[in-house]
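Let me begin by handing over the structure; questions about it come next.
For this depiction, one protein chain was excluded, whereas all remaining protein chains were kept in their positions.
The block that comes next holds chain A.
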Amino acid sequence: MKILVAVKRVVDYAVKIRVKPDKTGVDTQNVKMSMNPFCEIALEEALRIKEAGFAKEVVAVSIGPSQCVDTLRTGLAMGADRGIHVETSSSFLPLTIAKILKSIAEVENPELIFLGKQAIDDDCNQTGQMVAALLGWPQATFASKVVLDKEKHVATVDREVDGGLETLCVDLPAVITTDLRLNQPRYASLPNIMKAKSKPIKKMTVQDLKVDIKSDIEILEVTEPPKRKSGVMVSSVDELIEKLRNEAHVV
């Protein structure tokens, strides 16, 4: 079986972002970019399934500007077999991304699509659910454990939900989005980074895939969140309790 993994290039999670002075967005020039952490987890899980002998091929897909090739190379260095890069100059809403992934899925025929549960830039948490809807496949979101049964052709998935953990069983093909605790992604070793350079990355455009681009959300402005008033340091527990009682009135 084949597994498709969607990976997104985002501002590195450790970077303290800056809002552009003209309020059009967040400054991404000369900022360290890397693979979205949840996408790393998604890719790692696909690789583990392949290593366990359940899958033959892991294909990584990224949609975005030319630099997304770097993200794909990272994925290939981790162990993906090949990449698909849908090159675009504009950024798309999750619905359009889902449509692009759907048309790729129709060509590639994977039995599993892995995505991260959300991208840490737009924090949307939508794409996986949308791909599943468009394909008419079942979904298992926020996965913290995935067990495949090849004979029954199902995946049993533990999901992180508000009250604890929930277990679902979904028929394949299915879409799974990954939560933090699913696994610990591997680092790419130097030999694998070298090897990744010769792995194929197929270039495509949105036009090739005949996807209609939906832009029904307009960003009016991006601003900094309100700053909190600076606080005070106290020197003892007594002083802390006194402040909480008489100044903040919370105890």
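In the analysis below, contacts are C-beta pairs under 8 Å (C-beta built on N, C-alpha and C of every residue); 3 or more make two chains touch, one makes a residue touch a chain; residues count from 1.
We take it that contacts and distances are computed from a predicted model.
Look at the chain that isn't drawn here: its UniProt entry, checked against "tRNA (adenine(58)-N(1))-methyltransferase catalytic subunit TRMT61A", "Exosome complex component RRP41-like", "Electron transfer flavoprotein subunit alpha" or "Ribosomal RNA processing protein 41A, putative", names it "Electron transfer flavoprotein subunit alpha".
The chain not shown here is touched by just one of A:1, A:19 or A:188, and that residue is A:19. Note that of A:22, A:151 or A:221, the residue touching the chain absent from this view is A:221. In the complete complex, the hidden chain is touched by one of A:5, A:35, A:98 or A:113, namely A:98. Within the complete assembly, residues 11, 13-14, 16-17, 19, 26, 93-95, 98, 117-118, 120-127, 129-134, 136-142, 144, 156, 159-171, 174, 179-181, 214-225, 228-229, 231-238, 240-241, 243-245, 248, 250-251 of chain A touch the chain that is not shown.
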